[in-house]
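Note that one protein chain is taken out, while the other chains of the complex remain in position.
To keep things simple, chains are lettered A and B as they appear, and every chain counts its residues starting from 1.
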Amino acid sequence: MIILSGDPPRSRALSILLIAIIVALAAVPFLFPGAKAMNVASKICIFAALVASYDLLLGYTGTVSFAHTMFYGIGSYAIAIALYGMGPSWAAIAVGIAVGLPLAALLALGIGLFSLRVEAIFFAMITLAVASAFLVLASQLSWLTGGEDGRSFQLPELLRPGTVFVKDFFGVSINGRTLTYYIVFFASAAMILGLLRVVNSPFGRVLQAVRENRFRAEALGYRTVFHLTYANCLAAVVAASAGVLNAMWLRYAGPDTSLSFAIMLDILLMVVIGGMGTMYGAVIGAAVFILAQNYLQALMGVASNAAAEAGLPLLPGLLHPDRWLLWLGLLFVASVYFFPTGIVGRLRGVTRPKS
Amino acid sequence: MTDLAATDALPKPPRDLLPVFLPAILAVAMLPLVGSGSSWVTLTVASLAMGMMIFIMASGLTLVFGLMDVLNFGHGAFIAVGAYVATLVLLPLAGWVQADSLWLNLAVLAPAALAAMAVSGALGLVVERVLILPVYGQHLKQILMTTGGLIVAEQALYALWGPQIIPLPLPTSLRGSFIIGDIAIAKYRLLAMLVGLVVFAGIQLVLARTKIGLLIRAGVENREMVEALGYHIKRLFLGVFMVGSGLAGLGGIMWALYREQVHASMGNDLTVLVFIVVIIGGLGSIGGCFIGALLVAMVANYGGFLVPKLALVSNILLMVAILMWRPRGLYAVTSR
Partner (left out) sequence: MTDLLKLSGVHTNIGRYHILQGVNFAVAEGKTTMLLGRNGAGKTTTLRTIMGLWPPSRGQIALAGQRIEQMATPDIAQLGVGYVPESMAVFADLTVKENLILAARDGPLDTARLEWIFGFFPALRKFWLSRAGLLSGGQKQMLSIARAIVEPRKLLLIDEPTKGLAPAIIGSLIECFAEIKRRGATILLVEQNFHVAQMIGDAVLVMDNGMIVHRGEMAALADDTPMQERLLGLSLEAHQ
């Protein structure tokens, strides 16, 4: 209870699902030690934290930001540039974190102070513009960021797959890669639990009051711009930390893996599908979305080929694995409309939308 | 209509004209920096042409917001759809496009533009009914729904036309430039400016002179009172939304011809530009949108010439500067 900050899942089905996801993620290195399964599992961990930080904004303050991938990218690039420039050392990781996280916070502060005074809709537009400019900037400043190719780098000795701790643990080799996975796993879990604490603190209640009625919150004497900016900075720091983990896992940072607009859409989809304003929704949304992305796409490919062989018009194009986002977009619109509370809301049996 | 000579008039408040002169001031200020007069003319014409095209795309967005407080994040989809629909007319009739006759060229361009506007406008009808009406008045859901719509539209374009870039050559008689002395002015840019001016004048005329225009302006100020006078503002809104979508489609074909290519991602890219324009102009203001479009285009062109590196973020810098000066844009609309 203490670790959940007094905000338990409040639904047996939801609890079982969450426990299943967490146990599965914790056990992946032993159950499915293959590269693909490990990649999927660590991506779920990282995105669960990233989406949770976005939920702090969208679900708890009701502000839509399109700049969240920018912060994610700042974390990724900071660690990548540091390790690339300074060589694979722990000091480089420390420098990357020490530069990346404050930079993200500072940028969030700037954007917040500049544009949070205005309505949500204005904020959404401004963040979209800023994020797109940042993306262009990152792909153009190739001397620093490696441009479109991004930056590949080496991790410190301890975290490399070559560093074997236990050669054969029931047929599984425990190595530096395993250690990296658990760093990702526990760091993500810590961030999500931290966010859960934040939203259940008095500060979190103020955020929700602002979301429900900003005017009234202001009339009650809360400096809403301060609260919103603070939430924005916090979300940015968590997003940047998720970016750090992402770069460490991939040993690479580039526009496509850490900055693109497609990632922003993925985050939006995950938070809506999982359930806005619940935090648990982030974990579920990330797990469901990423599993579907990795395993359903293959299914679409099979269906597309079958449709092509059957000589059906249009269907092969619509079912092509690259058109995966088309179906997700439809699912997204449908879930905003029909299930605004997402999977978590459904499992909790809430029929009334929260916002 | 009753014509009454006003026996008296109230003193008019000083008109806020500074923003109107801003593009001109900027252009003049750039002259010494650019140095060469002929480059300056070329850049200025390029800015005006680009600005007019962006204005055409953005005008619908700003009106829709002003009238009903609805911001369509999927507006870019109409732009891309317009461009793709144009290829349906222009590519099969490539013979006419390539013919060296202005009349044949226009005879194929006009139906292409009309088709682009019609399809985008019709799509606007669907989007308004399916995506916007159900979440009317809820900003958060509006943003999410229309963003979802943008994804679906973009992906549907990929599915229908494939992911490759479709080349769309300019009609023969619109290629090349008029040469006056050492100044070259691209013919297509002149056409773009002309169309932009016609659209701007048309919108202003409708808003100032027709009953529909009066209703739109009244609705921007006070929706409820327009309804209490007996007008169905949602029908009016649907009309404005469809016209705005159609104009985005027109902007789409113009932009595609300007770039001489069509790609589904153009909607996405232009959305950002269009958003900056309507923010700068003041959400809901047509005049502000026009000036904003010119400023954005000027900063892009002069900036790209003078400091190419800066061009990437120049629009953001412009937006920040304008919002520092006027936090609600150049012309803030009264009620918001």
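Simple rule for what comes next: contacts are C-beta pairs under 8 Å (C-beta built on N, C-alpha and C of every residue); 3 or more make two chains touch, one makes a residue touch a chain.
Here the structure is a predicted model, which means the values were calculated and not measured.
Asker: Of the chains you can see, which ones touch the chain that is left out?
Answerer: B
Asker: One chain isn't shown here. Among B:26, B:93 or B:214, which residue touches it?
Answerer: For the chain that is not drawn, the touching residue is B:214.
Asker: Per the definition of touch given earlier, which of B:179, B:228 or B:324 contacts the omitted chain?
Answerer: The one listed residue touching the chain not shown is B:228.
Asker: For subunit B, which residues touch the unseen chain?
Answerer: Those residues of subunit B that touch the unshown chain are 1-2, 4, 6-13, 211, 214-215, 217-218, 220-222, 224-233, 334.
The working rule: only the chains that are shown with their structure count from here on.
Asker: In their shared complex, at which residues does subunit A touch subunit B?
Answerer: Spelled out, the residues of subunit A in touch with subunit B are 58, 62, 64, 114-115, 117-122, 124-126, 128-130, 132-133, 136-137, 140, 261, 265, 268, 272, 314, 317-318, 320, 322-323, 325-326, 328-330, 332-333, 336-337, 340, 355.
Asker: What does subunit B use to touch subunit A in their complex?
Answerer: Contact set of subunit B toward subunit A: 65, 71, 73, 131, 134-135, 138-145, 147-152, 154-156, 158-160, 162-163, 268, 271-272, 275-276, 278-279, 283, 309, 312-313, 315-316, 319-320, 323, 327-328.
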